[in-house]
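In what follows, a structure is listed as structure tokens, so that the remarks can point back to it.
Missing here is one protein chain; the remaining ones are kept as they sit in the complex.
On to chain A.
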Amino acid sequence: MIVSLLRILTLIRKELLVLLKDPKSRASLILPPILQCLIFGYAATYDLNSVPYALVDQDRSAASIALVAKLEGSGIFRREGTFARMTEAVPQLDARRALLIVVIGNGFERNLETGVPAPVQVIADGRNSNTSGIAQSYAGAIIGDFAAAWRAERGFPAAGVTVSTRAWFNPQLETRWSMIPSLIGTITMMMTMMLTAMSVAREREEGTFDQLLVAPFTPTEIMIGKAVPSMIVGITQASAVLLVALFWFKIPFAGSFFTLYAGLALFLAAAIGFGLFLSSLAGNMQQAMILAFVFLMPFMLLSGLMSPTENMPAVLQYLTMINPLTYAIRITRVVYLEGGRFAELLPDMLALVAIAAVTMPFAAWMFRHRLN
């Protein structure tokens, strides 16, 4: 037992030496996660501002002017031009100069005052469905607010139902707030899976893996000797992303660091298990690299990072269940934004343990049996 432990320590020491010896390779482990986090933080945002729109104001009344002022005062919309007729506004949308066309119908003011439904049409460019949808709903909300305020000012009774919305955990509904905590898992997964997948393949290519197999190491020892250094690197990278989230993007941390790190450790074990699994399938570094890419893309798409997993077809939903990143994103979001406690995340943690418990022993078994 102690002998085995000493041998594992020997392997870990060797692995860390190979990884960290060269200043360039040290930098390549820590700088990319920070850069990626900054790029994601600024680039991957669904929050809109200065959305170009074309205005067709057929009413030309005090009310219509007040509505336009309200739209533009929000800072979200920027008028591309005002047109008398619909036919003149359409080319703006076709040429992608405007994302929306807002048509204020004839009799807008009169209808408002008489309590008859007042016609306002918002036409969106469906070619960019995501952004248009968001812009459309912004516009809808602003127009609704305007109508309610107008009627209230003039002593008309308010509409039967008024919906008041609040976003909890992320009051401004900033994409960045939900994106960055998810990156803690996503970025470390990309880096550690690559790292582990390549490391065994490199040893196979350079013949050093044969030396390890000929030496008195058991496959389990080799596996642990590969997993622990990657884990150390992964935790360091995750901490770097966390620091960027806390001190650069200043996103308030609601939960406990213990729960977060417990979740991250389990997640890394599962991700590294996958990496080792791919590595044990690959015969050389090129194959390992390709395999890692082939797996990383679906892992990202099927994780709930970009789109909610609940909306996916049932088959894909099953796939999300064997994806360690799904659980990592849930854990980091819940801990970071909601302050979720360990107990409520237990199912996710156990799922990660289960993934690691399958991939790791399989990888260890493959070390010796992939001897063609």
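Simple rule for what comes next: a residue touches a chain if its C-beta (ideal position, glycine included) is under 8 Å from a C-beta of that chain, and two chains touch if they have at least 3 such contacts; residues count from 1.
Everything below uses one rule, namely that contacts and distances are computed from a predicted model.
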item: Hidden subunit of the complex - UniProt protein name among "Sensor histidine kinase inhibitor, KipI family", "ABC-2 type transport system ATP-binding protein", "Na(+)-translocating NADH-quinone reductase subunit B" or "Probable tRNA sulfurtransferase"; value: "ABC-2 type transport system ATP-binding protein"
item: Residue of A:21, A:96, A:110 or A:127 in touch with the missing chain, whole complex considered; value: A:21
item: Touch criterion as defined above, residue of A:213, A:281, A:312 or A:358 at the omitted chain; value: A:213
item: In chain A, positions touching the absent partner; value: 3, 6-7, 10-11, 13-14, 17-18, 21-22, 206-208, 210-218, 221, 368, 371-372
